[in-house]
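Taken from a larger complex, these chains appear in their original positions, while the remainder are omitted.
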């Protein structure tokens, strides 16, 4: 049958193209970046990073430095918490950045930004950013639906609830809970 | 335990590949599927497929067979138009399917569904489908923002405008325009 034959041919084509790469035998590593403030990382963030880590060879977590806004945790502390939380995935690299995310991507040959998507109001702003980023650099943004269990979750909500003594043990990894409790105790 | 061992192996693999590139191991082909009715394919569909073709090694285009609804084009005609429109990308495979998209994915080892996202009303239904599909099979859905130029575009709008003699030359590839004009002429 014509169609399946062409199919086979093409599949082989594709394999060959990929197998042989251009000059060397090296395969193309598929990279993606998950950007955010991560002040601190929550189970919602982890859900997205975990999904990305299955879909890409290397997942970069980029912690945005916002000089005009003091966080609860320093950027170094946030990076440390993310590293502990993502260690088991085995293909996650954590770094800070300031400036434009698309420059971060170009320097590391990252063609895709992966973001969780929780709700509609999210979407509008994210769509603007995605189109701006694509226009600036060709970097694509891919939105992954957040696990519904974490759809209500944000770092600021976690901090607010924890600050008033609410229980957030189910919303962050255990060592983040510990760091959070310690930090909030010191602030009072 | 097997899985964690494989995990460890992979971790090393990944690092090694990152560090040294790979000499031996065959790379994992990254596959994604773009599903739809494609009755017929528009420049909006092509925009998404083109983006996916840069992000994945193989992009499957899956034409859904809907037995309860007669299309303007037969499934074979739609597949033919998609093949002509995507031939230049070099890594696109076009097939029809009926049943659950997740079964299509499992049979072909496709871990990701890539969909264009145009607007908010889209998003709600798509999110439902994405969560259902993820729950059934672990297949992830990734949403790519549609090029704003095509954000208003849909096959049914194209057909409606063309049926009344409106100009849709900027909305579909030339040979789709031709097929559309021919088909609509015969229907009257």
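Letters A and B mark the chains in the order given here, with residues in each chain numbered from 1 onward.
The rule we apply is simple: a residue touches a chain if its C-beta (ideal position, glycine included) is under 8 Å from a C-beta of that chain, and two chains touch if they have at least 3 such contacts.
Given the structure is predicted, the values throughout are model-derived calculations rather than measurements.
With respect to copy number, the whole complex recorded in this structure file holds 6 identical protein chains, 2 of which are shown.
Just so it is clear, only the chains that are shown with their structure count from here on.
A separation of 23 Å divides the Cα centre of chain A from that of chain B.
Across the interface of their complex, chain B is touched by residues 3, 7, 10-11, 13-15, 17-19, 24-30, 51, 54-55, 57-58, 88, 90-91, 111-112, 114, 117, 120, 123-124, 127, 130-131, 134, 140-145, 148 of chain A.
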